[in-house]
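Shown here: the complex without one of its protein chains, the others still in place.
Chain lettering (A and B) follows the sequence in which the chains are written, and residue indices restart at 1 in each chain.
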Amino acid sequence: MSLRARVVVERPRFRLDAALEVADGEVVALLGPNGAGKTTALRALAGLTQNRGSVVLDGEVLDRVPPERRRVGVVFQDYLLFPHLSVVDNVAFGPRCRGTGRAAARREAMEWLERTGLAEYADVKPRSLSGGQAQRVALARALAVHPRLLLLDEPLAALDAGTRLEIRARLRQHLAGFEAATVLVTHDALDAMVLADRIVVLERGAIVQEGTPAEITRRPRTDYVARLVGLNLYRGRAADGVVELAAGGRLSVDAPVTGEVFVAFPPSAVALYAQRPEGSPRNVWRGTVMGVERQGDRVRVELSGAPPVVADVTPAAVAELELLAGQPVWAAVKATETHAYPAQV
Amino acid sequence: MGSKQRILAVVAVVAMLGLAGCGGSDKPANEPVASGSADSLTGTVTVLAASSLTEVFDQLGKQFEAAHHGVKVTFSYGGSSTLAQQIVNGAPADVFAAASPATMKTVTSAGMASESPTVFVRNQLVIAVGPGNPKHIAGLADLIKPGVKVALCAAAVPCGAAAKTALSAAGVNLKPVTLEQDVKSALSKVELGEVDAALVYRTDAKSASGKVEGVEFPESAKAINDYPIAALKDAPNPDGAKAFVAFILSAPARDAMVQVGFQAP
Partner (left out) sequence: MRRIPPALLVPAVLGLLFLVLPLVGLLVRTPWTSVPRLLAAPDSLNALRLSLVTATLATVLSLVLGVPLAWLLARVRFPGRRLVRALVTIPLVLPPVVGGVALLLVFGRRGLVGSWWGLSLPFTTAGVVVAEAFVAMPFLVVAVEGALLAADLRYEEAAVTLGASRWTVFRRITLPMVGPGVVAGAVLCWARALGEFGATITFAGNFPGRTQTMPLAVYLALESDPDAAILLSLVLLLVSVAVLVGLRGRWIGEGGMA
């Protein structure tokens, strides 16, 4: 293990307490809603915020090492390129601080810029760079100090949707080539899935779920994660193939589980009917339409009921059922389309 | 605007002018002036006087007030040349008492005096030194000894002009460290110990006795300062002005001034 850390930060009415382990070459995403403590965790790892826990990097305890001597590279949100220095001087700043001579530091910086394809921008000021270019310069600047740990704070948040896809792919390449541990913070599930080998979900200062992107997607453990990955998620108690839901109602599932479980299914698995459907699915319950929203070629329908549920239906179905807010409707889900798994890990 | 407000407004403007003109003085005469004999004097008499007159005029002012009930005398002291400029620029004052004929001339040639000035006392320079005379200064020649710092008045003020005359009479080529804008600040530099000696009036040295000592020197006889006094043409209180000038020229006032070190003219 390259990074082994527990970050504990106390603030008035907020407490962050999270344990992190990241191997060399591994990219871990800290995923969570705003205010979950992601950035605070990152700052604690960098030494910019007082940590009451402990940070061990490559076997060295960093708790008493000031940030300027930790060799932790940080790509900040908004990148924070020094506006008064040229691009190459921004990248050369780290090597200069570590005692490299002016000429050697600039040479080194030029190599980094060539590697990121920005050599032609070496002498311009950061304000004339695009968002994606600024991000690459910020990454080059962080990597130029040969960090033992790389931290990225919302590296894609400052970019517009159009360039985001390409830049995300490029960032993934760069991170794949980096041999030390990487922790990135994001509130965007897709960024986390694409960029990270492993995802750590942080909510209200605590870790609520950890796993590979595939695990997280398949088996969300909190409403937040379920919403992020677009699933209906319920917690309940299972016995004989039937789960009594904490949110009300019951669901038949197609899995041999007992005790505390999660049940998840995608909105597309929900069918809506004006009348109670006869026969087929085992899970049928009554709800009221709370909202209707078009999403691409599907329409997302939010229902209240026991349990509340989100359904994706075709526009044709909406027209046929005359779905309007406040209208009663029947929801049905096949047991085989549900996914049930134990709540205890 | 009613007549009451009008009077208040006039009073306010006059008061402002007074403050602007003569810094320290309280307020100029603005009450109506009763005509008639000196005994029926009222109001305020504003006197601009050379700063070397500070102590004795304060004392004489009280005597004047005691002799004329209902009259208040306010003084504004400063370098004579500063005061002369203030009068020329329209400061509302009744009497000007200068420390030299030259500064009084500024006022008379501007036509600001209501009468020709009268010399009421004379003053002589002494060398003011610190208590115990630590640098053993006995005369003007000692002032150019190495390590002796001397303050003089600026040549524009009477004490500076007198010092210049005395020094050239003695043939002493003195390099002062500072040229102060009035005699009191030259004296205070000695009191503070920032300089070893200053050429000031005998009366000033006397008024600061205990904190400074005065060393007499023969050349001071060549630079005796005449102090002229005059009532001013634009005096807000002309009767008060006349009475005050007469009082200063009277025998009792002269005696009081001789007592603090002035010479009778």
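Definition applied: contacts are C-beta pairs under 8 Å (C-beta built on N, C-alpha and C of every residue); 3 or more make two chains touch, one makes a residue touch a chain.
Remember, predicted model here, so these are calculated numbers, not experimental data.
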**Complete:** Out of A:Leu16, A:Ala29, A:Val55 or A:Val74, the sole contact with the unshown chain comes from A:Val74
**Prompt:** Which residue from A:Val56, A:Val145 or A:Ala335 sits in contact with the chain not drawn here?
**Reply:** A:Val145
**Item:** Option from B:Leu192, B:Ala246 or B:Ala264 whose C-beta touches the chain left out
**Value:** B:Leu192
**Message:** For review purposes, identify every residue of chain A that touches the missing chain, sorted by number.
**Reply:** 46, 48, 67-74, 76, 78, 80, 82-84, 93-94, 97-98, 141-142, 145
**Request:** Spell out the interface residues on chain B facing the chain that's missing from view.
**Result:** 79, 81-82, 84-85, 149, 151, 154-157, 176-181, 189, 192-195
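Here, only the chains that are shown with their structure count from here on.
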**Prompt:** How many angstrom between the C-alpha centroids of chain B and chain A?
**Reply:** 87
